[in-house]
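Right, chain A next:
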Amino acid sequence: MQISLFITCFNDTLFPETGKAMVQLLERLGHQVDFPLEQTCCGQMHYNTGYQEETIPLVRRFVEVFGEAEAVVAPSASCVGMVREFYSKVAERAGDPELANAVEEVIPRVFELSEFLVKELGIEDVGAYYPHRVTYHPTCHSLRVLHVGDAPLILLRNVRGIDLVELPAAEQCCGFGGTFAVKNADTSMAMLGDKIRHIKGTGAEVCAAADNSCLMHIGGALKRQRSGVEPVHLAEILASTEETE
Partner candidate 1 sequence: MPEHNTGADWINVDFISVTMKNKKKTPTFEETAKAYLSNTQLRRNIGHATHTIREKRETVVGEMPDWEILREAGSQLKKRVMRHLDDYLLQLEASVQEAGGKVHWAGDAEEANRIIADLVKEQQAEEVVKVKSITTDEIGLNQALAGEGIRALETDLAELIVQLAEDEPSHILVPAIHKNRSEIRELFRKKLNQQELSDRPEDLAEAARLYLRKKFLNAKVGISGANFAVADTGTVAVVESEGNGRMCTTLPETLITVMGIEKIIPRWRDFEVFMQLLPRSSTAERMNPYNSFWTGVTEGDGPREFHLVLLDNGRTNVLADEVGRQTLNCIRCSACLNVCPVYERTGGHAYNSVYPGPIGAILTPQLRGLDDEGAASLPYASTLCGACYEVCPVKINIPEVLVHLRGKIVDRKKREGGLKTKTDPEHVGMRWMGRAFTKRSRYERAQKIARLGQKIFVRDGTISNLPGELSGWTAMRDLKPIPKQTFREWWGDRDE
Partner candidate 2 sequence: MSSAKDNILGSIRAALREVPAEEQPEDIEVPRDYRKQGEGGVIDIVERFAERVGEYKATVNRIHEEELKDTIAESCRGEGVEALAVPDGFPGEWLPDDLTLLQDKKDAPLSHRELDRSDGVITTCALGIAQTGTLVLDAGAGQGRRVLTLLPDYHLCIIWESQIVELVSEGFRYFEASVEQEGPPLTFISGPSATSDIELSRVEGVHGPRRLEVLIVSR
């Protein structure tokens, strides 16, 4: 299959390793990967903060870039959530029926990585090897917007060498919430504090998730506390093999 990477501005700029892992993984599974260089940002940060007018050109851009793609796959549940939940509302706000149509057209072809692998391609074992103790934090948007269910866990359970440990109160938000983490920094920290306590309690070396935004937030505290726990995106674990480890 020809897969277009929707890498997201956040991963492009801050977490290139995740993007590289996506490429390795998808190519290893026998797919052709392409990366349209015209892509920038899905507009989630603007939209969720209230700068919704500013989102209109970004939605236009997205459908122009990915309109013809066979499948669009992203390593970010929240950016895919933005496309699926709010793009039609942006089109409505723009008062542009053509854009609305284009959005409706493209939405069914946009996927988050784990749902794409498990639900779309029907793959549960990607042949990865990752000999580490890992706990998985299901991000809110993967759970409650995309409803990926246990797709990420199915994939992780089939990774060889992995010691997957359950995260207590896993479904609780980590407290990131985009600008929330800055605007309501105190509340965000209170939430993060509990998440970190649970992660550390598992004794895992690695905390995995489907969103680097939440992982940056969680990882920022893990690092500050010198906890020795590393935040790692799901894609990077799935891309690992005996050769790379």
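A word on the picks: all candidates are chains of the complex that A comes from, given by their letters.
Annotations for the structure displayed:
We adopt the following convention: contacts are C-beta pairs under 8 Å (C-beta built on N, C-alpha and C of every residue); 3 or more make two chains touch, one makes a residue touch a chain; residues count from 1.
Keep in mind that this is a model prediction, so the values were computed, not measured.
All listed chains 1 or 2 share the complex with chain A, though the touching one is 1. Put simply, chain A touches candidate 1 in their complex at residues 7, 9, 11-16, 19-20, 23, 35, 37-38, 40-41, 43, 45-54, 57-58, 61, 85-86, 140-141, 143-145, 171-173, 175-193, 216-217, 219-221, 223-224.
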